[in-house]
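A single protein chain has been removed from this complex, and every other one stays in its place.
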Amino acid sequence: MPETDEDMEACISQCLGCYRNCLQTASQHCLEAGGKHIEPEHFRLMMACAEICRTTAHTMLIGVAIHGRVCAACADMCRACAESCTGLHGMAECEEACRRCAQACEKMA
Amino acid sequence: MPETDEDMEACISQCLGCYRNCLQTASQHCLEAGGKHIEPEHFRLMMACAEICRTTAHTMLIGVAIHGRVCAACADMCRACAESCTGLHGMAECEEACRRCAQACEKMA
Amino acid sequence: MPETDEDMEACISQCLGCYRNCLQTASQHCLEAGGKHIEPEHFRLMMACAEICRTTAHTMLIGVAIHGRVCAACADMCRACAESCTGLHGMAECEEACRRCAQACEKMA
Partner (left out) sequence: MPETDEDMEACISQCLGCYRNCLQTASQHCLEAGGKHIEPEHFRLMMACAEICRTTAHTMLIGVAIHGRVCAACADMCRACAESCTGLHGMAECEEACRRCAQACEKMA
């Protein structure tokens, strides 16, 4: 089934939402919480997920024809970030945003 | 052969160099030149290539373990941008930066 | 009157909305329209406005104490971009997004 403009607009919104959630949660919740929340690999995933979500939205906003592999890379990072959030206090919303974004990106990949 | 820290630092430098080249050339050469230089799909590729190069460098600077698919997506975009630059006046340096960046990113993918 | 968290969340939303509007309009409307829409200084303003809006949102999402001068720089760029959009066909929504973002950023500056 071919992707539609509506799918793309929805994916852009998911990416910007996940970006906003990951960056704000990392900087304002994780840094304050300490402990497992700032374990290096977890925190790096939060930062890297925010970044690739932002760029995936950017790539679709530009409207370049070959956005598929960027979307695929974003879906991967979002899944890894969601797993890293699982079970950590106060991260349920972030985990959910990552899972929704991964699904939307897979549809565009 | 496993990637080394030296390979990664070199790849970060290639990505930032290609980002700088693509963005500056698009904005300061292509917009002035007009004609084929601002054909929408060419210009979009220049913008999208600048963006994914910047983010690929960012992902490696963060040092997150799973950077491979971001590097692969970057290599793809750089190859497409290089092809789009081929034969256009004043774009040889940009084309060359894209090809070198694609090679460095493939090594990290 | 001190700024509130609510003001900041609203400003982040305005910045991300203006970013999305400027980038998509530049790449998908201006490049297709040609003429005055791709006059170099207009197009550069569209790109630069998208970028500073994105970064101003980013700075507030991080939650760093000294975000004021970034917000002030963003308000300036948005006003200049709005003026550059005035009277150009199909740019009314973008112009309006820039004006609303400038107002929100001034409140945070």
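Letters A, B and C name the chains as they come in the text, with residue numbers starting at 1 for each one.
Definition applied: a residue touches a chain if its C-beta (ideal position, glycine included) is under 8 Å from a C-beta of that chain, and two chains touch if they have at least 3 such contacts.
Predicted, not measured: the structure shown is a model, and the values here were computed from it.
Only one of the listed residues, A:Leu31, A:Ile66 or A:Ala109, touches the absent chain: A:Leu31.
Touch with the chain that is not drawn comes from one residue among A:Met8, A:Cys22 or A:Met47, which is A:Met47.
One chain of the complex is left out; on chain A, the residues touching it are 27, 31-32, 34, 38, 40, 43-44, 47.
In the full complex, the hidden chain is touched by chain C at residues 41, 44-45, 47-48, 51-52, 54-55, 58-59, 62-67, 69-70, 72-73, 76-77, 80.
Within the complete assembly, residues 12, 16, 20, 23-24, 27-28, 54, 57-58, 61-63 of chain B touch the chain that is not shown.
Going forward, only the chains that are shown with their structure count from here on.
With angles rounded to a multiple of 5, the C-alpha fit of chain A against chain B returns 180 degrees of rotation. At the interface between chain A and chain C, over half of the residue numbers involved are used by both copies, so each side presents largely the same positions. As a whole-number value, the distance joining the C-alpha centres of chain A and chain C reads 23 Å. In chain B, the residues that touch at least two other chains are 44, 47.
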